[in-house]
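A single protein chain has been omitted; all remaining protein chains appear in their positions.
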């Protein structure tokens, strides 16, 4: 790779062993992706604080410096970690102290994480603690190079904001935070950002709500894999919640990191622009039959209609989604055997609290929880066998992670299931 | 105006008197702006809760229903206010209970506002309480029609996000919240979104930091007035904080609601695209002399170097700006006679708290405050005669509002002034 | 009907009359003395609605009172509090009698609407040039004419 003088200095240790280790990882990684050079980033979103058995052992052995070296830099060296060189934030992680006694999550993990937050905060990591940094003020500008992980955030940043990031990992974001560099490959380069698969939404499909945007995303990921679907045809204008759901689903069923919706995402004013020229003659149709197939796939692990647990807020809910959940729960009470969690960034729970929404949800017996999610923390209410969610991503992952059954439906169907203890969802035309 | 059947029904009272009053205001307003029709919006950012003597009297007379009717709908009618028809948020307002005893702000105003928050929260208003709704998750998508007020938020939404809103007012956002409609004029229409004034940044000017982006914005507003400046030439890539400062300044010195920076703002991939065709032959140069002139204008009301008060966070600071302020204050103490306030959305103070930044600032004697600002709440520490700020907007307005002297400089110069009690800022080349 | 407006009128003799045609913003008729701003006006941070005065320190009309006057100005600038601040002048009894706005925007249009005073815009000559402070003005915003009697 071609390195600048600055980069050679870092590689050779002029900025200390941690930065040299970070450059070493970036060079190994750069070769692996076939990059010719590095590009500058000053917006890094990674994860340092998430508890794990491996991390707990490393911290015991050599403190957080050691854990960062091994996990976040893939280094065997022993050195102290300097302050972050460029703005860096922590994404979602485990549950915090506000979930103690509410969520079956180990107290030691909560304590380990609190210790991590203190350490990394002192080193200049903004503890956003959400999978949706763009909901709490981390807004890369159009065309800005970033190093983000979290697949649902990456696809949002690339597609909706027009920023440029690959789906980075723990080690590459760690290395980027200490160097302000990342390999300049993949989504960083103009020629790799065009559409690849045309998906045409049939006017009879009725894509105009949160549920349907999630299903369309799940379909698009299945079609495009790691490529770039372009959505055309007949649908209602999506809002941020719809696009959040669409992207999370497409990144789950496939590995989509970038999509275009002409007229709605900023890099594609037209379908021609989305493809950078010739539009494929044949598109993949998304009509009522495809929609039903997606719905059935997402519901195929659901068998029993007795719902123990309802999960909303994946990716983390916006204030407006909390408001909608509160409106659906107003004056009602959850079934005795059912719990309802809605996951939000802790910063936005502050707004839900003062707007009175948290109180409505809590009065009904639900919980507004922060920082994490059942999949990330591998936990659900004790004894959960069957859960329901309005998130295609969570319906996909949670059965594998927790060995439970899943129902997927609308937010209102999920709230009804929480109130009645029974799943009565169905696909409406 | 051409009205849809839906709009006629609302006008004629089918949805109740409050909605009819809202439609009446929209029709009066639509004629005033020469609109041919209304357009649909489902993202409203306005202000209902901000205390004022007029509002206090109205609430005493007829409760919050009356206050909303008179102020937010410009109606003389007596009716109850229904729930918001479309997602609606409260922008910045007065100080809240967390400022009690810290900021010289009347307890009655804090109580009136708390009462307002409860009322409007029950009616579905998200109490974001910030001039930067985009920093706490209210992110309109590219091309989305909105009804926002707050000049610094409007210019951000139009220019950086590519959304479409005029600089609405209290009554038009109130009417939009109950109808989901706003006159389709001005920035809502393609033909009104092109650039009008070319501003060419001289390579010697050094526009690559927060201070300079604010000064360039102040210059651009002076040139373009209510029109659409297009910034070209030689400058460093701005981040969200830079663009926030640029826009707030341009909306202050002029009435700019939309600008383009080719390659950085999404509606202008090229300068030609920004102008929708022919680029003006003559641009306005922004070089060292123009830069110095802006600096001197912003500092012309500063006389005494003895600084009583330092204000950061206008528009409301991001977590990263709080981190930078904390880094500048680490291990230092404010001068005995000087106060420092940094204004943030309350939601983001949550993140600053857990990241340890608030503690660093508080240990030094500074304050991390929320919801409001000195200009909005017309207050500063008792006895303030001279203040310093890193915000061109606040330097412009506060002398008029509070009758105090202003110094404008970098964040670091402001922090130094807070620590030493003396202004030593200067314009560096 | 009226005589067409004169293209160059600032130096007209006292008592001379000229008529401009414009677009109706808020209908109604208002008659009074003109207060002409040579530069845009801010609402929030620019006026004090309790007193009906201009408070922006760098403004040409700093400290002048517009209550009971016909306010003639090129455009609105600054915060979106514009209309709310002018609405407050109505509620507090300090409003102008009418407005003539050379170039309107959403901000000033809404401001005129909620101040509820007869207002014209888009005139066939620049009102800030042809009208001087102290001139006597009649806004007919039912028909779309502005009569100016030079002082």
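Note that the chains are named A, B and C in the order they appear, and that numbering of residues resets to 1 at the start of each chain.
Just so we're on the same page, contacts are C-beta pairs under 8 Å (C-beta built on N, C-alpha and C of every residue); 3 or more make two chains touch, one makes a residue touch a chain.
Nothing here was measured: the structure is a model prediction, and the numbers come from that model.
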Chains still shown that are in contact with the chain withheld from the display: A
Residue of A:10, A:23, A:112 or A:149 touching the missing chain in the full complex: A:149
Touch criterion as defined above, residue of A:16, A:62, A:233 or A:255 at the omitted chain: A:255
Of A:14, A:32 or A:289, the one touching the omitted chain in the full complex: A:32
Interface with the unshown chain - residue positions in chain A: 25, 28-29, 31-34, 47, 52-54, 70-71, 74, 148-151, 154, 166-172, 183, 185-186, 225-226, 251-255, 301, 375, 396-397, 399-401
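Just so we're on the same page, only the chains that are shown with their structure count from here on.
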Separation of chain B from chain C, taking each centre as the mean of its C-alpha atoms, in whole Å: 26
